[in-house]
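Below is the structure I would like to discuss, written out as structure tokens.
Only one protein chain is missing; all other protein chains are in place.
Read from first to last, the chains carry the letters A, B and C; within each, the first residue is number 1.
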Amino acid sequence: MSLRERIGSSVALLAGDKQADRAVPPTGFTARLTVFTSAAMAFLAVFVLALSLTAGRVADRWTEQLAQTSTLRISAPDGQIDAQVRAALRVLETTPGVAGARALSDEEQRALLAPWFGPDLPVESLPIPRLIEITETDGGYDTTGLRARLQAEVPGALLDDHARWRAPLVKAAERLRALGFAAVILIAGATAAMITLAAQAALAANAQVIRVMRLVGAKDSYIAGAFVRRFTLRAFFGSTVGVAVSGVAVWLLPELDVAGGILEGIGLSGAEWLWIAAIPILASVVAFAATRAAALRTLGRHS
Amino acid sequence: MSLRERIGSSVALLAGDKQADRAVPPTGFTARLTVFTSAAMAFLAVFVLALSLTAGRVADRWTEQLAQTSTLRISAPDGQIDAQVRAALRVLETTPGVAGARALSDEEQRALLAPWFGPDLPVESLPIPRLIEITETDGGYDTTGLRARLQAEVPGALLDDHARWRAPLVKAAERLRALGFAAVILIAGATAAMITLAAQAALAANAQVIRVMRLVGAKDSYIAGAFVRRFTLRAFFGSTVGVAVSGVAVWLLPELDVAGGILEGIGLSGAEWLWIAAIPILASVVAFAATRAAALRTLGRHS
Amino acid sequence: MIELERAAYSYGGGELFTDVTLTLAPGSFHFLTGPSGAGKTTLLKLCYGELIATAGHVRLFGENTRKMDRDRIAMNRRRIGVVHQDCQFLDHLPISENVALPLTVAGRSEEADAYLGELLAWVGLTRQAQQLPPELSGGERQRAALARAIILSPDVILADEPTGNIDWEMSQRLLSLLVELNKLGKTVLVATHDMALIRAAKAQISARVLRLKDRKIQAAEVDL
Partner (left out) sequence: MIELERAAYSYGGGELFTDVTLTLAPGSFHFLTGPSGAGKTTLLKLCYGELIATAGHVRLFGENTRKMDRDRIAMNRRRIGVVHQDCQFLDHLPISENVALPLTVAGRSEEADAYLGELLAWVGLTRQAQQLPPELSGGERQRAALARAIILSPDVILADEPTGNIDWEMSQRLLSLLVELNKLGKTVLVATHDMALIRAAKAQISARVLRLKDRKIQAAEVDL
């Protein structure tokens, strides 16, 4: 069967006719089970997806803000300090992995120290070190090599890649995102399996319906169609309800945007809502494929 | 029925006999559905429980470490500084909500500044402010009131409750824990509902079995017992598998203990494993109650 | 054994029959005939407590079915062997286990060994003993249902159209089994359309023929 034909026959199967649908008993526990399972799993999926996407955003922000800067500190007697700063900048310019480097201005240093000493610290008059901010490239530089070169050329320089201690945090957030996506895939798989099993249970329970339909000359596709439509609609309905309920729940979660940006509110934003809206469609596709396979297999067995 | 009788008859129902069990068809899709659902839901439950417990621990630690300190900074001309520090300590001693206060030693101040200026900063010779660390009681003090008193009595003092900015983080972690527990309850409820529906689907599919058993003079409890045992065992088996698999997965998650203690590894420790071990038992109890209710209801309907 | 006293039954519409008074004395043999849809199956269901009369009283072994709880009805069923019109089995168990099911349910499965083989041989199902019910022919299923009904050696045997799908020779064989049991003192009631079968029975035993028609039950010796 070509892809075109496949899609055509799938659409025909979904369009179906009312008469065929009446052949399958309208309700039953497998029906409710399917709707409920779809709803619960969609709810969980939205939940976990929201967690996961939030973790992803946190990881991105932290990565951006923190991962690629480090500081060079130059302490030297008053007269030599400017020369050493210039020497250090020269060294940094020629270091592979360093995207940029610049000395902090007096104001910037004062702002950095303000939490500790107040805003009035006489930075100019104090024998405090000068700071050079280094921006790394994606690959980062070779810390040991840079240290060795600096020791030779700028004796008063001390390299502090202090910002790197936050790297594990970024890793943690990224792992949380990965775990979240794994959970979503797990949920999707579990849902598919449950819908398949529910469909098979329904088919097994309706063995008599299948026998009668065959006896009166119904084609396989006619019988399968009645089941497939039923289950696809149920999965769509259930997962839509689940997504709607959990979407509202997530949307109602109070905003939680910490000044420091270390942790964001658990929630969704913009395009992420599209992911969520895709869940019912995915659930329907899964239900369609699962039920169709199960139905045709069952029909094949009933010789 | 007294509680004692209830428990007695429940145990008898579970003990059962092999002959009655043969009356119910041994396998089928509802069987696999039950096992699979129990396993998947137990797996998810462990996952979410682990996340939730970790979040709880993080919240606890952050609360402990951070929430209840703030800093008082005193800048004054060299000669007055010690007097002002003493005055400030006196004020703090009489402030409600302050559990303790002490001036940082020179070494402590040097350590605080080290990341910025290196370990050799001449703290003694610099006109830098002195820092007083304030430990709050649980309730915390009235920031505005304390500021006013200090302005009157210690003109060079500046109150910095910088540590409080982490409070939202604690809140976030706590909310994460709450969300996690909500998800666990949701999962438990969904599992119960799914098992009930699966049991009802099985009962509906086995209407003929029930009719035949009644015809040959089987009592309700005999018929119900066969179904209840089946489903309880399936739920127990499925959830044990799910818990085992996810337990191993969680246990294998690499330790992730950031120096700062801001984020811990996602995982379980000590007594928390007991929670996990309780899941199969809970699942079985849920399955038992759900199936028993469903079976007796169905049997009652079949006149 | 079983007494109906002015019993009536209605499925919700009009009454199917009214004022049916009937006593199945111990050791008696009755046939029940009547046009299709007259209510023969319904009457039998009253007799073993699956349905409760909508008016009048039905007494099993002296107890009113309306006052029995479900467990009590289950216990009484073990004294009544029933052949359903549409024979139903546990489709996942072989015929031998299906036939022995009443023993199993009564907790007397060890008795099966002695008796089962002989019984299956009598109804001609020895070869099919290990087949599953859906693998049996229509007539074979009816014979298995009869075997299941009598394996507990019940006091009363109620058979609903037990020979509808069975050839004449086999019908004779099953009839003689019922006659034999009746001679041992069992009470037998057979609902059937097969006049030839009734005639054959009357040659062997004094059986009463009841006719359910126009909502009434009558003795129907005449039309044979």
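Keep this in mind: contacts are C-beta pairs under 8 Å (C-beta built on N, C-alpha and C of every residue); 3 or more make two chains touch, one makes a residue touch a chain.
Keep in mind the model is a prediction, meaning the values are calculated, not measured.
Here is the thing to keep in mind: the chain we left out touches A, C in the whole complex.
Checked against the hidden chain, the listed residues C:59, C:193 or C:208 yield one contact partner: C:193. Think of the hidden chain as still there; on chain C it touches residues 11, 33-37, 39-41, 85-86, 124, 128, 135, 137-140, 143, 160-161, 164-170, 193, 195-196.
On the side of chain A, touch with the chain left out of the figure occurs at residues 19, 22-23, 25-26, 208-209, 211-222, 303.
The rule we apply is simple: only the chains that are shown with their structure count from here on.
Compared with chain B, the chain whose C-alpha mean position is the greatest distance off is C. If you average the Cα atoms of chain A and of chain B, the two centres end up 22 Å apart.
With centres set at the average Cα position, the gap from chain B to chain C is 63 Å.
Not a single residue position of chain B touches two or more of the other chains.
Of all residues in chain C, none touches 2 or more other chains.
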